[in-house]
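Of the protein chains in this complex, all but one are displayed in their positions.
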Amino acid sequence: MSVVTPEIEMVPASWTRRHLLGLEDLTAGELNLILDTATAFKRETAGCTQKIAKLAGVTMANLFFENSTRTRTSFSLAARRLGADTVDFASSSSSMSKGETVVDTARNIEAMGVNVMVVRHRTPGTPHLLAKSLDCSVINAGDGPHEHPTQGLLDIMTIRESRGDLRGLTVALVGDIAFSRTARSNIWGLKKLGANVILCGPSTLVSKQWEQFGVEVSYHLDEILPRCDVLNLLRIQFERQTTRPFPSVREYASLYAMNAERLKRAKNDVLILAPGPINRGVEVTPDVADGPHSVILDQVTNGLAVRMAVLWLISGKPMRDDG
Amino acid sequence: MSVVTPEIEMVPASWTRRHLLGLEDLTAGELNLILDTATAFKRETAGCTQKIAKLAGVTMANLFFENSTRTRTSFSLAARRLGADTVDFASSSSSMSKGETVVDTARNIEAMGVNVMVVRHRTPGTPHLLAKSLDCSVINAGDGPHEHPTQGLLDIMTIRESRGDLRGLTVALVGDIAFSRTARSNIWGLKKLGANVILCGPSTLVSKQWEQFGVEVSYHLDEILPRCDVLNLLRIQFERQTTRPFPSVREYASLYAMNAERLKRAKNDVLILAPGPINRGVEVTPDVADGPHSVILDQVTNGLAVRMAVLWLISGKPMRDDG
Partner (left out) sequence: MSVVTPEIEMVPASWTRRHLLGLEDLTAGELNLILDTATAFKRETAGCTQKIAKLAGVTMANLFFENSTRTRTSFSLAARRLGADTVDFASSSSSMSKGETVVDTARNIEAMGVNVMVVRHRTPGTPHLLAKSLDCSVINAGDGPHEHPTQGLLDIMTIRESRGDLRGLTVALVGDIAFSRTARSNIWGLKKLGANVILCGPSTLVSKQWEQFGVEVSYHLDEILPRCDVLNLLRIQFERQTTRPFPSVREYASLYAMNAERLKRAKNDVLILAPGPINRGVEVTPDVADGPHSVILDQVTNGLAVRMAVLWLISGKPMRDDG
């Protein structure tokens, strides 16, 4: 039905990875290749609503040791848009409760003919451990507070879609940096593509140590607001925190929530991103979340595009040993 | 393999809806179109056991905030018989527990390229709210005690399949009317198609107020039994009740259970329907449930047919704004 563009005709020789574990170890060229591929897939499938059977016969397994309907489903739909089969393993119903190790669980799943394993685990490094232990491809779908590369990619794709080029843009990540794997993946990806990154939030959630990586740190949203091209409003990960990092949700909202009043002091074309699920009234007010600056739902659609791109790149041709 | 009949060749111009929220607002013509389409699909697919790929590329999402393996699976199988993709969201594993609103959850799912959303929620009107908030089609799979339109349709299809025409038939809905969305959807559908409807059960579960809608109310099954062409034995929804609406299950069964003795006093060709899961010995005894008057399992198969029809009608051609 659709004419396939050259970008997604065959996996370029420049792509040599077998796994996607994080954005920290990708080059700008690799990041752009993923984003170009995702853009091509989105265009060829009418915004990720149509199928393009480039991975028929491939089986992707979701191995989620932490609950996540959204990310899991996005990966599943991306795989099925490409004609691949999918299968889900959740920790609660898996054999983990019978004393099996993570590696044994994964090896068993691989032995069922799985080609790509999408892994979420609360322990940083678990996907890296599995990548070393398995022959199939591994995609990190979140390892504790460490990395969540496809989330970083979909955020960046959404910015690029609107602005064309990341170079010279100022992107603020606002809120819960300390506990956020999304922040980490964004930082590495944005920096490599030439954006200026500001981390902004309460001092209990944003460490000054990030400055050594060439990132600006601020505790006052109102001070940096006029300079920002993009605001990425991270969720407060209440479920990940052991102590209360700020006095009250109301105080947090008064200092960091993006609302109509703050929007007036921002750039005219400021982009508002927020990885769902959003806490309306906490990090963003409903009028802003649903307003013209918000690209929150574009992020969701781009999540499909990015995952289609990654799945195809890592499994669209015979695997090599260099991943 | 099979020759497709004209009825399901293309969506008739007379069908203009984008959603199925309830039977209360459908016309008799629309009800008959759904039933005719369901009958055609059932015939063309050897009783809903074969595939007919009329919705290839369409993605249907089940968004169930209340547990229901049966209805959810019936929708999934109906979609897959039509070649559509399906994806499930359950409340327990969804982002609802992270403080997200229902509309945000649904918008996120829609942004993943979903074309049809099947919604069950304990709050009446939730599917209507989502229909207003989304661009995709919405099917109500049960909103609290309000409506469950495809259940009403499958009950009516099962009666029509046996009797040809609903007009003039006397259909008794027996049991838990107060808490039953199945009862409501049946009442609206049956009345529009010309059947006489009797509501029968303990006074705590059947309100006299229904009489204003042209429905007969009775508290004594034995009195109305000889007049009934159809008995639809509704489940006692123990899980929905906050107080005990009758002294004991034994007393309920003695007054309202359909059993061999009562069957003798019913019409020779009386039809016994019961939306599963049935409580054997409560609303129906095993001999009657498994006897020649029972069409309980036909209801299940017709559930597939009706859902195939609805899915195809609302998504088988470009959407309009009039839904």
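For clarity, chains are labelled A and B in written order, and residue numbers in each chain start from 1.
Heads up, the rule we're going with is that contacts are C-beta pairs under 8 Å (C-beta built on N, C-alpha and C of every residue); 3 or more make two chains touch, one makes a residue touch a chain.
Treat the numbers as computed from the prediction; the structure is a model and nothing was measured.
Novice: If the hidden chain were put back, which of B:Thr73, B:Thr101, B:Thr170 or B:Asn259 would touch it?
Specialist: Touching the chain that is not displayed is residue B:Thr73.
Novice: Of B:His19, B:Arg81, B:Arg120 or B:His146, which residue touches the hidden chain?
Specialist: Counting the whole complex, the residue in contact with the absent chain is B:Arg81.
Novice: Where does chain A touch the missing chain, residue by residue?
Specialist: Against the left-out chain, chain A lists 56-57, 59, 85, 87, 89-90, 93-95, 98-101, 104-105, 107-113, 115.
Novice: Could you pull out which residues of chain B are in touch with the chain that's been left out?
Specialist: That gives, for chain B, the contact residues 47-51, 67, 69-70, 73-74, 76-77, 80-81, 90, 235, 239, 276-280, 297-298, 300-301, 303-304.
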